[in-house]
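Below is one structure. I have some questions about it.
Note that one protein chain of the assembly has been removed; the remaining protein chains are unaltered in position.
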Amino acid sequence: LNFSSDNSYGVADEIMAAVVAANRGAAVSYGGDDWSTRVSARFAELFEHEVEVFLVPTGTAANALSVATLTPAHGAVFCHAESHIHLEECGACEFYALGARLVPVGGFAGRMTVPGLKAALARYPGIRHDLVPSALSLTQSTECGTVYPVDEIAALAGLAHENGLGVHMDGARFANAAAALGHAPADITWRAGIDILSFGATKNGAIAAEAVIVFDRARGRDLFHRRKRGGLLVSKTRFLAAQLEAYLADDLWLRLASHANAMAARLATGLASLPAVRLAWPVEANEVFPVLPCALAAKLRKSGAVFHDWTASGLAGTEHAPSPDECLVRMVTSFRTEAGDIDALIAAARRLAGGN
Amino acid sequence: LNFSSDNSYGVADEIMAAVVAANRGAAVSYGGDDWSTRVSARFAELFEHEVEVFLVPTGTAANALSVATLTPAHGAVFCHAESHIHLEECGACEFYALGARLVPVGGFAGRMTVPGLKAALARYPGIRHDLVPSALSLTQSTECGTVYPVDEIAALAGLAHENGLGVHMDGARFANAAAALGHAPADITWRAGIDILSFGATKNGAIAAEAVIVFDRARGRDLFHRRKRGGLLVSKTRFLAAQLEAYLADDLWLRLASHANAMAARLATGLASLPAVRLAWPVEANEVFPVLPCALAAKLRKSGAVFHDWTASGLAGTEHAPSPDECLVRMVTSFRTEAGDIDALIAAARRLAGGN
Amino acid sequence: LNFSSDNSYGVADEIMAAVVAANRGAAVSYGGDDWSTRVSARFAELFEHEVEVFLVPTGTAANALSVATLTPAHGAVFCHAESHIHLEECGACEFYALGARLVPVGGFAGRMTVPGLKAALARYPGIRHDLVPSALSLTQSTECGTVYPVDEIAALAGLAHENGLGVHMDGARFANAAAALGHAPADITWRAGIDILSFGATKNGAIAAEAVIVFDRARGRDLFHRRKRGGLLVSKTRFLAAQLEAYLADDLWLRLASHANAMAARLATGLASLPAVRLAWPVEANEVFPVLPCALAAKLRKSGAVFHDWTASGLAGTEHAPSPDECLVRMVTSFRTEAGDIDALIAAARRLAGGN
Partner (left out) sequence: LNFSSDNSYGVADEIMAAVVAANRGAAVSYGGDDWSTRVSARFAELFEHEVEVFLVPTGTAANALSVATLTPAHGAVFCHAESHIHLEECGACEFYALGARLVPVGGFAGRMTVPGLKAALARYPGIRHDLVPSALSLTQSTECGTVYPVDEIAALAGLAHENGLGVHMDGARFANAAAALGHAPADITWRAGIDILSFGATKNGAIAAEAVIVFDRARGRDLFHRRKRGGLLVSKTRFLAAQLEAYLADDLWLRLASHANAMAARLATGLASLPAVRLAWPVEANEVFPVLPCALAAKLRKSGAVFHDWTASGLAGTEHAPSPDECLVRMVTSFRTEAGDIDALIAAARRLAGGN
């Protein structure tokens, strides 16, 4: 009953098999191998667009490189206050962007709004003693388990472009969003105004493989050097590329994400049926954020369930804010979560909550 | 007949098997897994010393983090002019050390000397308008395929410590040096004055796994944050740790390196027996640097051999400097190189060089 | 009728005379001169404490060096959302602190509160993937023309110290605060928990002279190198030190500031007597922030008055927030402002506002 993180589970069998299969003969290192060539072509096909592809071993690296290439050191980068780049990457964006600033923007359920972004931009008019507004970073699916509709992405990206900003999408859980939206990858990225995408695979079944996808080549010019300089260019690139090749083959990425999403929906439905539990935010991807009595959370853990507490600061002032004896927790489902585990958790919660 | 790089070959079977075996059940991410705990303990045992261990996916990352933790941004870090951190890592050390300076120090065959280091230190007296001498980085085995004797390491590290510098060892090919020297790992590291070690595994059979080994805990305090900030903390750490666990088990690391070294010795002996070929530097690890007629190098490549040209700047003014129609090349052997391939290369060289 | 900035006026006569007088004979450069020695001693006496003193030519430099010495690159520095370091220094703190983050904290009238700081700290619990809370920066007097009472400084600094943070005071207008509070400089700095102070003189009559005053010597260790590296160590330091020597002599600094404060009080009283005008924040130092009809502001400017518009974002949701046809403006008085100018401005405002 482990719902702690999509990183806690292992690796999808197809991906591991591809890595094992790649261990054959000599191959050029540092990206000159056939796997890397093929996976770049595959990404171009998938996104219906010429792309530059930079493979890296972590999502933090993908985000930081992406943001860094969009901003000068004296730039201001707008992101959601709850976003991963703002709160959980130890300032990697500031490091790779050589001291640029992340400007937190609020918004319910992990989603920025156009008025919210406008207000934040108004604080950085770009007159001469200020930092220069340079980039917008959107997270899809969000840290709150929600998904931006395409028109919201387009509206935010449009506002950003009008103000001269480049637009990044943190897609650590891009597969979950794509599966939820059902649109073509192109429609929810460059056609909606995304200039550069962190395309995640690790949380959805890879060992350690993420891709920076550059839709506007002019923006990605120096990424080769930035990646190397960051110690992020692995030498035996074939093993990184092989993971992504398997991930993209036969829509594996979407199949894995759809399963995780379905498990989250099942979990959400079950939890919402309990009188003592309510959901902080709509469940649109593979994360569920129940507000529940702290006593119940403790009992569930004692019974073997694993999940993390979550900060309720994003709920402050809303109807969903926890009361003093309530807790907000996060439960994440993965490509490997089984329906039986969901049902067992719900049954345990019902038993432990109710006395019935 | 591929002698281009120790990164060109794949992964040792024992290591791949360990990765596959680790793909079982849930595990805590970000270093909290059992594999990581065990591998840290194993390193302490191997080095007969308490250690802090930080696993990262690349050697450049290991070096840059190590150097960065030894120097302030206004520090000067002394390294060999031919060293990997100086010439082939795109300034990763300067990036992680937030603008500190690498000071190149000369020395024959990739090895710094005590007088050479003294002269370099004299240029940085540490008076108030200068950068502050902060660290020494030694490479073992060196970029020229040579190995520092223990007493030379101790002498250089001693001089560094006298001057207040911390001492780093770039051990991307530490296994080859350890196998060549036959000493205990402790004897050639902390007992000789090394404060922090980049312990490489990737070149010697891993997928992508290096360890920063901190012998002086006070020095490694902020490495956790620096690693995360660099996007270098992989989420599913068990797969990184599993590689190193297998690598250290049953002396696999030394067995693989000993094989590579033996192949290099066989190659060196064979090449040296050809009148048209001489060796630029002694062959003490797994790299061979022949000076040969450029025409012969071209013929060998046409016949299928793969190897890189190498800069001869380190030979300038010595008896080994190539004449205008000679080339310096690098041939690297690996854990997977076969004696038959060596013999085939030598036979080809003899045939192509000699007309006989 | 220039109320645009305390930088618009020139230099106090005593200070200019000291600079002219210092132009005599040879002197050691880079801080080895007698003026520098004397001014350091004078600061120690003034603050009743051993101090390290670092003279620099700008307030931005003083702030950035101070903050940088209190934080690692992976640190979080808490400051008021309206503070100069956050909004008007082009990210100088992030630059000098090598990528550390400024965390904006709200609070009425430019003043942070203990609950506000607590809430901000709660977002940076210092667990391992986060930035490490490292410093607090307070502005005295504030950007809103208010002054922290000593007990509020002590409470905020106390909370900071409990959490392991160092405490900086941006004293670009320290003289105005000191004059307003009437306490000994020691009482409103180190005795209240300030570890490092940007002691401003430029806004209050110097040409270009600010001092970083380090009360905790351990914290200032690397400031000499940081200052040099920032290009902030002027060569002919005697002319910088001479300004500060004159500034501190015979309480000139307090006399100049008291005058500016008195002029601000006179201006505030006069403006508040007009029905069309109200004051956004209490006037406690040398800045006045009237909310007035935009039409009136335009007429005042046409009549020759010079002052800046100011962002009203800090008033959002309060009773003082401007209505759509009202504007928030800033009027600054200086050591050189004359009572006649104040009275003329008020008379003009009365005439232009009233139709009479």
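Descriptive notes on the structure:
Residue numbering begins at 1 within each chain, and the chains themselves are lettered A, B and C in the order written.
Keep in mind that, in the parts below, a residue touches a chain if its C-beta (ideal position, glycine included) is under 8 Å from a C-beta of that chain, and two chains touch if they have at least 3 such contacts.
All values derive from a computational prediction rather than experimental measurement.
Checked against the full complex, the one of C:H129, C:R229 or C:R255 touching the unshown chain is C:R229.
When the whole complex is considered, the residue among B:C90, B:L256, B:V277 or B:L315 that touches the unshown chain is B:C90. Residue in contact with the omitted chain (choice from B:L1, B:V51 or B:A73): B:A73. For the chain missing from the display, the contacting residue among B:T37, B:S273 or B:S313 is B:S313, taking the whole complex into account.
In the full complex, chain A makes contact with the omitted chain through residues 30, 72-74, 98-99, 128-129, 131-132, 222, 224-226, 228-229, 233. Within chain B, the residues in touch with the undisplayed chain are 73-74, 87-91, 94-95, 98-102, 122-123, 129-131, 311, 313. Of the residues in chain C, those that touch the hidden partner chain are 2, 4-5, 7-11, 16, 19-20, 22-30, 56-65, 89-92, 95-96, 202-203, 207-208, 225, 228-236, 239-240, 306.
The rule is simple: only the chains that are shown with their structure count from here on.
Homomeric contact chain A/chain B: same residue numbering on both sides for over half of the interface positions. Overlaying chain A on chain C by C-alpha atoms takes a rotation of 180 degrees, rounded in steps of 5. Overall, the chain located most centrally, as judged by its C-alpha mean against the mean of all protein C-alpha atoms, is A. Averaged C-alpha coordinates give centres for chain B and chain C that are 52 Å from one another.
A separation of 41 Å divides the Cα centre of chain A from that of chain C. Annotation: 35 Å between the Cα-based centres of chain A and chain B.
Shared contact sites, meaning residues of chain A that touch two or more other chains, fall at 89-91, 95.
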